[in-house]
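Here the complex is missing one protein chain, while the rest keep their positions.
This part shows subunit A:
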Amino acid sequence: MALGARRGSSYLFLIPAFLLYSAFVIYPLFTGLSYSFFSWKGTLRAGFAGWDNYAGLLAGPFLDQLLPALGHNALLFVGTMLVQNTLGLAFAVALSRVRRGKRALQTMFALPYLVNPLVIGYLWTLLLSPAFGPVNALLEPLGLAMPWLGDPDTALPTVILITTWQWVGFPMLLFSAALGGIPPEYAEAARTDGASSWQVFLRITLPLLKPAMATVTILSFIGSMGTFALVYALGGSNGAPAGATDVLGLLFYRTAFASGDVNAIGTSSALAVFMFTFIFGSTLLLERVLRRRA
């Protein structure tokens, strides 16, 4: 091999990517960890703080923001799993029985996820507007007009519906691909043995979709925990109305850049480390649990 002959050249090829990635991805993550153990006066390091910044996260006023935000992320994940991914699976199964127009359908289902989440957020803000929005105008005659994003009780479910509308094509495509990989002989054999199509689905198709389900679950988790632009467009950086759509990403942004706290760097770095540990740790845990037998 040309490269094997001159060993050193392999490293030369690696240098640009190594430097770029180390400086702008890895180094900030590690430095953020060290930031979290210092107390700060503005941008000046004021002294070693030990675990004080972490204790600050658990102190009353901050915890009152942290817990609801974390809860909203968790609800988004649960909602995504129950609504978006269940629908995605149903659509994939339904599509597998359709011959004509399959590609066109897939494209139409998937198109919204190409659109910028910020655009999606603003678009739905306008569409769902109580005064001039077309959605309530259509639902009004049916007596189904709702405050949608305007009411703290309906705001988060509305966010889940909007997320579903945008992303349902994604689990659908993954499940479609997985379904396509299952040999039709399995179902045929079961049917010859007298299994109903529901039994075939539950006993044969579903177990074989486990790896795809693991992938969809993990990606949904990462997506739900990292949501930012969509909720920013729908409810601003405070998660309006009344913090009903506040999530970890918005809380981190406010703490780091809009809190006016002298120790903003300390607190927000501790929050970043907490989020990192929680998201990355949970992802690894999900990987282990879901892929054990898959």
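Here is the rule we use: contacts are C-beta pairs under 8 Å (C-beta built on N, C-alpha and C of every residue); 3 or more make two chains touch, one makes a residue touch a chain; residues count from 1.
Here, contacts and distances are computed from a predicted model.
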Checklist line | Protein name (UniProt record) of the chain left out of view, among "Pimeloyl-CoA dehydrogenase small subunit", "3-isopropylmalate dehydratase large subunit", "Sugar ABC transporter permease" or "Biotin synthase" | finding: "Sugar ABC transporter permease"
Checklist line | Of A:77, A:109 or A:148, the residue in touch with the unshown chain | finding: A:109
Checklist line | Residues of subunit A in contact with the chain not shown | finding: 1-7, 9-11, 13-14, 16-18, 20-21, 23-29, 31-32, 35, 43, 91, 94-95, 97-98, 101, 104-105, 108-109, 111-112, 114-119, 122-124, 126-127, 132-134, 137-138, 165, 168-169, 222, 225-226, 228-229, 232-233, 252-253, 256-257, 265, 268-269, 272-273, 275-276, 279-280, 283
